[in-house]
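One structure follows; several queries about it will come next.
Here the complex is missing one protein chain, while the rest keep their positions.
Let's look at chain A:
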Amino acid sequence: MFSTVLVANRGEIALRVVRACREAGIRSVAVYSTADRDSAAVRCADAAVHIGPPPAKSSYLSIPAIVEAARAVGADAIHPGYGFLSEDPDFAEVCAAHGITFIGPPPEVMQRLGDKAAARAAMADAGLPVLPGSCGALSSPGQAAEIADRIGFPVILKAVAGGGGRGMRVVREPGALARAYGETRAQARAVFGDERVYMEKFVDNARHIEVQVLCDMHGGAIHLGERDCSVQRRHQKLIEEAPAAGLDPGVRDAMCDAALQGAKAVGYVGAGTFEFVVSAAQEFHLMEVNCRLQVEHPVTEMVTGIDLVHEQLRIAAGAPLTMRQDDVVIRGAAIECRVNAEDPENDFVPTPGTLEEFVAPGGPFVRVDTHAFAGWRIGPDYDSLLAKVIAWAPDREAARARAARALDEFRVEGGGVRTTIPFLRRIIDHPAFGAATHTTTLVDAIVRGDEGCDVSPDLPQPQWLSHSTQYAKAGLAPWVSSDEASPNGQDAQPAVL
């Protein structure tokens, strides 16, 4: 096992990794920018290194700063967390060149799967179902039109180098394609420095379901079941759960097998996630592979009892998996609510400020992963994730009640600070979520209904919602039927993080 692990991240995930190291008897070293001088991870780690000023590009995204910090403290491994450098093959390569173990897949695997078009091709070769679309990047608007014509509208354009739910656009009619193509390329160039885009068939009324895998260096590979991450706003996940309620057991098994098949085909090592889009008819297609720990990993931990970060450490140290597939038993249901410092009443704009009161919920079977505390200042430099509230119960209904109870207990106060707690609470209470008939359009529908843009408050729920609720009551389709139109023109492709 490692003697010292440097945690190349911040926030709740840095604390999560520090805790796993402590439990494993490994010395942990946090890194911090000037803005995170007083962070929880810095206080809890065995040592900490000041790596740069607040802008991430000069601190958490600076490979020289992080590698020098690792060398200075004699770290033999680096855990990248999620985001920042976690999926940067160059970083993994530099670590290797300095004799430091990067806790993640080999650089060449990250390279291949990080190029979304190449990953699509690799996974199709491995026999996984991928959505109809372009082979590799599109070369011209003409080619885009040709392929869209062949596969049929709606289609989605995505940045080859994309991630984090950015750089994608849904196109519903031929007339809008050329312009969307130009816009997506421009956005991809601006955000990712790579203007290449590819095209896929877009699935309306879909659910986002992903499979967690663990692979060791010796050919051992298991899956830890699935997570449903369909509750999303603008491709950003708000609530995740495990297992996916209403998913046909046969489909579930096929998805988990497909994920393992894909992982083995590319020589995957470590913890990884295979993201699928699942249609109303429960047909599944692979969207992408994430070469890192996911934000929502705790729901899998809660239903399997397996500490994913601990497994990452063991695998990176060269240890074989100690469990077989049969040892992985899904028990009960877990729901995670992401509490962000954002104002749901004001288009979810981030609300920086100092926390005057911060009392996280507790009680039976409630886990809160957070780096926040009373007196801590939410700065403008990083993302707005404040806490993850995870509730476990023997069944989904009880987990939902427990999540609601936990959210109600949560007290967050501070000048100017707003949180998404009230909004999360409404989703938990929503009939479609309660019946697990929701799709990735649920949040948009709730927001839209509130704003009353195209739905008068006097009118009943949008048609698809009432339909799906009826289906649920009648015990029919697990979620909305495939012939129903999308309730809005918004793209609802699932998110990445």
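As a convention for this text, a residue touches a chain if its C-beta (ideal position, glycine included) is under 8 Å from a C-beta of that chain, and two chains touch if they have at least 3 such contacts; residues count from 1.
The rule we apply is simple: contacts and distances are computed from a predicted model.
Engineer: Since a chain is absent, check the UniProt entry for it and pick the matching name: "N-methylhydantoinase B", "Biotin carboxyl carrier protein of acetyl-CoA carboxylase", "ABC-type cobalt transport system, ATPase component" or "ABC transporter permease subunit".
Structural biologist: Its record in UniProt gives the absent chain the protein name "Biotin carboxyl carrier protein of acetyl-CoA carboxylase".
Engineer: One chain isn't shown here. Among A:Ile51, A:Val197, A:Ala271 or A:Val309, which residue touches it?
Structural biologist: Answer from the full complex: A:Ile51 touches the omitted chain.
Engineer: Can you tell me which of A:Ala65, A:Leu321 or A:Leu355 touches the chain that was removed from the display?
Structural biologist: That would be A:Ala65, which touches the missing chain.
Engineer: In the whole complex, what residues of chain A lie against the chain that is missing from view?
Structural biologist: Touching the chain left out of view, chain A contributes residues 34, 49-53, 55, 57-59, 62-69, 71-72, 90, 94.
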